[in-house]
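First comes the structure, then the notes that go with it.
With one protein chain withheld, the remaining protein chains of the complex are depicted in position.
Up next is subunit A:
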Amino acid sequence: MRKIRSNSIEQTTPFLRWVSEGQIEEIHFATLEVLERTGVKVDHPEALQLLKDAGCIVNENRVRIPSWLVEECLRLAPRKIVVANRKGQRVMPLEKNRTYFGTGSDLPYTIDLETGKRRRSGKRDVERACRVMDFLPNYDFVMSYAIAADTNSKVSDLHQLEAMVTNTTKPMIVTAHDEINMRAQLEMAALVVGGKEELRKNPFMILYSEPISPLVHTNDGVGKMFACFEYGVPVVYTPGVLSGATTPVTKAGTIVLMNAEALAGVVMAQLKQKGAPIIIGGGATPMDMKTTATLYGSPETMMNYAIMTQLSQFYGIPNFTEAGCVNSPIPDAQAGMEAGNGILMAQLMGANLVHDVGYLEGGKTGSLTFLTMCNDYMDNARYMGRGTRIDEETMAVDVINEVGPGGNYVSHEHTFKHFREEIWSSKQFNSSFWEIWEEQGSKSMEDKAEELTKYIVATHTSELLDGGIREGLNEIIAETEKAKATSKR
């Protein structure tokens, strides 16, 4: 039997808290004050009626939400949302402190893998990105990455979903133009897993929908969310902001405003359907006061996400945050620093859905090579997140005694047994001596990642979808396209 220490705490993973429990409560109360005093604007008729019936003060579309109602709805929202993969395996339980990485959606530009030139994104970029992420082990979920800009723009979101489900089995987060297209996507998802019942049991898809800061809940944003709840599909309902432009410039003010927007979403969701699977959080990015660019890779965003992750852990509601999205236009040293910092912070905080990994130029340009580079950043962060094992075996007092002064450990069995888990190793990072590095072609990490990416694109395909299902997906797209052409929207 192992001899234990008494009255002692063992810490398996690093313990990171950005602010105290008391400060988290302070932010919570400030948020309640915003919802009760200032309120929100709601442009969705059903939501408006639900809020009114529940006891909110409603003047036209301005809704003031009482604190008790917010707290009641927080209790109703599920603390655990399980997301499956396309095959129905429940691979992604969204619970407190479990971290999953994935990319983001809808990049207008892509740096072409073959030519190295920046060009408009197309459906093929969605397909390729999904295949790359299907291959790379640290991507837990996918988003569309690129915009399928070469398809009919009225149904380009449907084309993106089609490209995603046919090129990866991993869980996915989708975007939708409006409620009509959302419903079409839900039908597509049901078709993929063999019916609505199966989709409800093991949803493999999450919707990303958003309020518009400050404090506006749109008809489309809420409508898409409500449609998903009818199918038991979870929804990320979170704002993307510009601190100093659409929120106060202060970090705390940004968090309070965003939290108010997210909690208004929680209230609407729970009033629509008790236990509706909703995910909170958002993109807490400041505005560059020189260029007006959105600062994704900045220290402020990571500081904000740390607190927002603590908030979600305080509420017991899964959260959606962001890392690995950089402002550098190319995968250079700046990009590495920006991505690495954010990814490590997200991992150490225990954020749930960490999206936008592998984005360049503040979320406007994609590069499959950078996507591949980020796989190793995530690996590194996860390694650190696992923490340092402290016990008799790892403190190795017996081994130290055995080797004694002046000996060596490299040939010792203890080293052989533990080196793989005790020393992180990466295929993409350079660590060889200069001469060897030259001999091997003087390749930078980017060069190596590009090679790996080209290899994946050339060789890897995910488990194929049944041909009949693919046909069905294309039929739904065609029907929606037809309906849209006549409905004018």
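As a working rule, a residue touches a chain if its C-beta (ideal position, glycine included) is under 8 Å from a C-beta of that chain, and two chains touch if they have at least 3 such contacts; residues count from 1.
Keep in mind that, in the parts below, contacts and distances are computed from a predicted model.
Chain not shown in the complex: UniProt lists it as "Corrinoid protein", one of "Putative peptide import ATP-binding protein", "ABC transporter permease", "3-methyl-2-oxobutanoate dehydrogenase (2-methylpropanoyl-transferring)" or "Corrinoid protein".
Checked against the full complex, the candidates A:93, A:108 or A:253 give a single residue touching the omitted chain, namely A:108.
Touching the missing chain, out of A:31, A:138, A:167 or A:246, is residue A:246. Across A:212, A:303, A:396 or A:483, the residue that sits in touch with the chain not pictured is A:212.
Residue-wise, the contact with the chain that is not shown comes from A:364, picked out of A:98, A:251 or A:364. When you scan A:20, A:49, A:97 or A:292 for touch with the missing chain, the hit is A:292.
Listed for subunit A, the residues touching the missing chain in the whole complex are 106, 108, 120, 147, 149, 153-154, 156, 177, 212, 216, 218, 242, 244-246, 249, 287, 289-293, 364, 489.
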